[in-house]
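Only a single protein chain was left out; the remaining protein chains are all shown in position.
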Amino acid sequence: MTRALTWRAGTQAGRRWLAPAVWLLLLLAACLGMAQLEGLFRLVEPDSRAVVYARADFLVLLGRHLLVVGVAGLLAILVGVGAAVAVTRPGGRDFLPLVAQLASIGQTFPPVAVLALAVPVLGFGTLPIIVALVLYGLLPIVRNTLAGIEGIDPGVREAARGMGMTGGQLLRQVELPLAAPVILAGIRTSVTINIATAAIGATVGASNLGDPIISGIVNGNTAYVLQGAVLIGLLALTVDSLFARLQSRPVR
Amino acid sequence: MIDLIHVTKRFGEETAVEDISLSVARGEFCVLVGTSGCGKSTTLRMINRLIEHSEGEIHIEGQQIRAFRGETLRRRMGYAIQSTGLFPHWTVERNIGLVPRLLKWPAERVRERVEELMTLLGLAVDEFAGKYPRQLSGGQAQRVGVARALAADPDILLMDEPFGALDPITRETLQEELRALQARLQKTIVFVTHDMDEALRLADRLVVMHQGRIRQQGHPLALLREPADDFVASLLGGEDRGLKEAALLPVSERMLPLGPRLVARERVVQHATLREALSIMLWRHAERLTVVDDEDIPIGELSLRRLVGARSHD
Partner (left out) sequence: MRRETSRPNIVLASLLLATLVAWVGLDAVSVAPNRIVPGSGHGAHEVAGTAGLAASLLPLLAGLGLAWRPTLGRLRLSLGLVVAMLAALPAWLALAAANLVDPALPQARMGIGAGVWVALFLLLLAMIELRSRLSLSRALGWALLLVPLASLTACLAVWLEPLALRQEYLGRSEQFLGAIGEHLLLVGVAVAASLVLGVAMALAMRHWPGVQKVGFAVLNFLQTIPSLALFGLLLAPLAWLAANVEWLAALGVSGIGWAPALLALVGYSLLPMVRNTFVALDEVDPGVIEAARGMGMSRGQVFRQVRLPLALPVILEGIRITSVQAIGLTAVAALIGAGGLGTFIFQGLGQAAMDLVLLGALPILVMALVADALLGALTDLLRPGGAT
C-alpha cells in the first residue's frame, strides 16, 4: 500500500515535470530540425528562393533571446524584490505609497511604448532592450512583492515579533516565504511579457528569435515568419510551464 | 403551523437528517440546538425549500410545502442568517423593502412598512435609511437583517444563528428584543443556534439534535430537569444545569408572602431570576432576601432554603 502510494507520488511528480520537458524537447527539436521541414515551408511559400531562415543559426538566436530575457529578468528580480522589501521596512515606509502607485500606473504603459522610448535615450542594440525589459519587468515584480508582503496576516507578523524575531529573521523566515507564491506569480508575468517584448526588440537591432519574423514581414516571406513565430511560441510555453510547475509546488 | 413528519435528508451517500418529526405550534418559539454538523441548519433550510427533503413530509398550515413554488413559499416566511446576507449594493431602506417589492406592493406602502419596521427595531429612519450595509456595526446590520425578514409580515420566521457573530452584550440585547418582539407580534419562529444559553433564553420549545436525529424536545425546563440521556445532559451544561434552570425561573416562583419576621436588609426585584437572587445571597452572605416590586415596595421574601428547596410544587 505504502509502496503503491510512493510510486504514485513519484509518477505524479514526474508528470508535473512532463509539460516543461515536452515543450523544451519540441523547442530544441524545432531549432535543430527546421531545415528538415523545408518541404513543408515550400508549400507556404512556393515562389521564394529560400524558405528556411539561414542568416543565423536558430540555436544562436534562441541563446541570445534567452540571454537578454535572463539578464533582464535577474536584474528585475533583484531590483524589484529589493525595492519592495526596502519600502516595507520601517526605514523606507515613506516611499511605499509612491512606489506602489508607480508600479500600478507603470503597468498601464504598453511594453512596446517603453521599448520605443528607450531607443531615443539609449540608442539601438541590445542594451536599450535590456534596460527597457528591466524597467518594464520591474513593475509586476514590485507590485506582487508588495501585495505579498502587505497581504500577510498582521497577526502572524505580530506573533513573530512577540516571539523575539529580529527584523531580518522576520523577513527571511516569515515574510518572504509567505509572500513567495505571489512574488513568483509576479516574476512569471514579468518574464512572459519580456519574452514577447524582446522579440519586438528585433526591430531595434537586437538579434534574437524575433529576427526571422521581422525579416519575413519585411521581405514578404511567410515561411520565415512562421519559423520565428513557432520558436517564440515554444519558448514562451516552455518557460511558462516551468513557472507553472514551480508555482504548483506546495509551499507549506 | 409547521409539521415535519418522518423527514430525512440525504446528500448522496451521506444522511444529514434522519427521520425527524417535529411540530411547531402557531406563535411558538422553537429553537433547534446542537453541535455543528448535527443537521439543524439543514432542517431549517428544508422548511423554506432552500434544501429539498428526501423523504417524509413537511406541512405548513396543513399544506405540503411541495404544493407551492419555492419562491412563493419563501416570500411567505422571513429568513435571517448569521452573515446577515444584506445586499452590499443596496441601501438599508432598499434591503428591508426587498420582499414587499418582490410581492409587488405599491411603492408608498413599501416605504411606510420600511419606516415602521426601522422604528420597531430601533433604527432611526433619518440616520440609517440611506446607509449602505458596510457603514453599519454588526448589531445594526443584524437589526436590518431581522427587519428585512419581518418586512412582508410573514407568520413564520426562520433564523439561522442570526446573532452568532455579535459580541456578547449586543447579542444579549438583541435576544431580549427578539423575545419581546415575538411576544408582541406572535410570530412562529424556528431558530437555529449552537449556543445553549441563547437557546434556553429564547425557546418555548427546545429541540436538541445530534448526528441528524432529534435526541429530545420539549420545554427548556422539562429538558433541564429530565434530560433523556447523557449527551443531552452534557449539552445542557452538565453540573451547571441547576444554575441554568435557576436562570429560567423568576423570583416570584419561589417567594413566600411577607412573614411576621423583620424584613431582610438585602433586596431583590420580583422578576429577577432565581440565579440572580442566589448570586446576591452569595455576594452579600445573606440567607434571606426581601422581594420588592418595581416601586421598591416589599411584597414577599425568599430564603436560601426556599430557593434551593424541594421541587414539590411541580
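Here the chain labels run A and B in written order, and each chain numbers its own residues starting at 1.
By definition in this document, a contact is a pair of C-beta atoms (placed from the backbone, for glycine too) under 8 Å apart; a residue touches a chain by one contact, two chains touch by 3 or more.
Remember, predicted model here, so these are calculated numbers, not experimental data.
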Option touching the unshown chain, where A:S48, A:Q169, A:S207 or A:T222 are the choices: A:T222
Per the definition of touch given earlier, which of B:I20, B:L86 or B:L235 contacts the omitted chain? B:L86
Touch list for subunit B against the chain that is not drawn: 45, 48, 50, 70-76, 79, 81-91, 98-99, 102, 132-135, 145, 148, 158
Residue positions on subunit A contacting the omitted chain are 44, 94-95, 97-98, 101-102, 105, 108-113, 116-117, 119-121, 124, 192, 195-196, 199-200, 203-204, 210, 213-214, 216-217, 222, 225-226, 228-230, 232-233, 236-237, 240
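The criterion applied here is as follows: only the chains that are shown with their structure count from here on.
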Can you give the whole-Å distance between the Cα centres of subunit A and subunit B? 59
